[in-house]
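To start, the structure under review is shown below, and the notes come after it.
A single protein chain has been omitted from the complex, and every remaining protein chain is retained in its original position.
Now for chain A:
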Amino acid sequence: MIHAQNLTRRFQLKNETVEAVRGIDIDIAPGEIVAFLGPNGAGKSTTLRMLTTLLPPSDGTATVAGFDVRRDPVEVRRRIGHIGQGNGSFDGLRVSEELYTQGRFYGLDRGTARARAAELLDQLDLSEQAERDVARLSGGQRRRLDIAMGLIHRPGLVFLDEPSSGLDPQSRANLLDHIRRLHRDEDVTIVLTTHYLDEADAVAERVIVIDHGTIIADGTPDQLKSKVSGDLITVTLQDPGQASAAVDVAHRIPTAHEIQPQSDGVAFRVEHGDIAMPELVRALDRAGLAMSGVQVQRPTLDDVFLNLTGRSLREED
């Protein structure tokens, strides 16, 4: 569905050339749902804009939905849906009008455009707002209208640029449901950018981590997480004074590493937290240490990012 090689984009700023995307290779098969994950300014959106024909690459090639983005941009546009970062609809027009005229832009005849608009309004729970001025929609409704506009011509490939940024948690969950349903029920290939870890984790079956204009990791969320070496176990003791004894116990647990003394216990990683747990409880018991609590954490995508770059994605917010 997408085949890009050495995709590069340079911008000229005053006296310096900034390389926003540095020779990225991407292959995405039909039916995939992929998230470009990375901090703001990593080059995710620039990559997306090259794939959607909004920005010509400075270097490299990309074939999207069977056509070259540089040679046949119009053929690419016919076959993709794009939901940009901004508001796709403009104040003063009604929901149904924006949707209908969007259909006309894709060459649908009047009847088809009207019918398809009604169908999408129903699908995206906007039927009640059909005759409302888009200026009077809530943030979540407006975003759903953007998605409806991106789907009017039944594209097989849909790009979403930061789809949920600026939405409240409830609207966000609702929006992600719509995206998942689109992928599952309509078999649409989806590429989205996000700087929210949980969003990439919740929606995508494949995550491409982008930082400083290059791809630094690519795989399913589980594959990426397995690169972080193991699960994190945190033990807190009833008597904080015994913390150093707990560190000794941790050293005797098989596969234990990255052992960090805590003020009231110990934290360390093991290969499989669920297997190490009973062993740990027994060992602490034998050493006469009483726990007040223990926590096992599977690695998160943030751990993955931290591991790869030495920075946390959360600090970006």
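One rule holds in what follows: a residue touches a chain if its C-beta (ideal position, glycine included) is under 8 Å from a C-beta of that chain, and two chains touch if they have at least 3 such contacts; residues count from 1.
Just so we're on the same page, contacts and distances are computed from a predicted model.
Enquirer: Which of the following is the UniProt-recorded protein name of the chain this complex doesn't show: "SpoVR family protein", "Two component transcriptional regulator, LuxR family", "Cytochrome c oxidase subunit 1" or "Transport permease protein"?
Expert: When "SpoVR family protein", "Two component transcriptional regulator, LuxR family", "Cytochrome c oxidase subunit 1" or "Transport permease protein" are compared with UniProt, the left-out chain turns out to be "Transport permease protein".
Enquirer: Can you tell me which of A:Met149, A:Leu197 or A:Val270 touches the chain that was removed from the display?
Expert: A:Met149
Enquirer: Quick one: say which of A:Thr8, A:Thr61, A:Asn87 or A:Ser127 touches the chain that got left out.
Expert: Considering all chains, including the one not shown, the answer is A:Asn87.
Enquirer: Consider the whole complex, including the chain that is not shown, and state which of A:Thr47, A:Thr63, A:Gln102 or A:Thr300 touches that chain.
Expert: A:Gln102
Enquirer: Across the whole complex, list the residues on chain A that are touched by the chain not included here.
Expert: On the side of chain A, residues 49, 52-55, 74, 77-78, 80, 82, 84-94, 97-98, 101-102, 104-107, 146, 149 touch the unshown chain.
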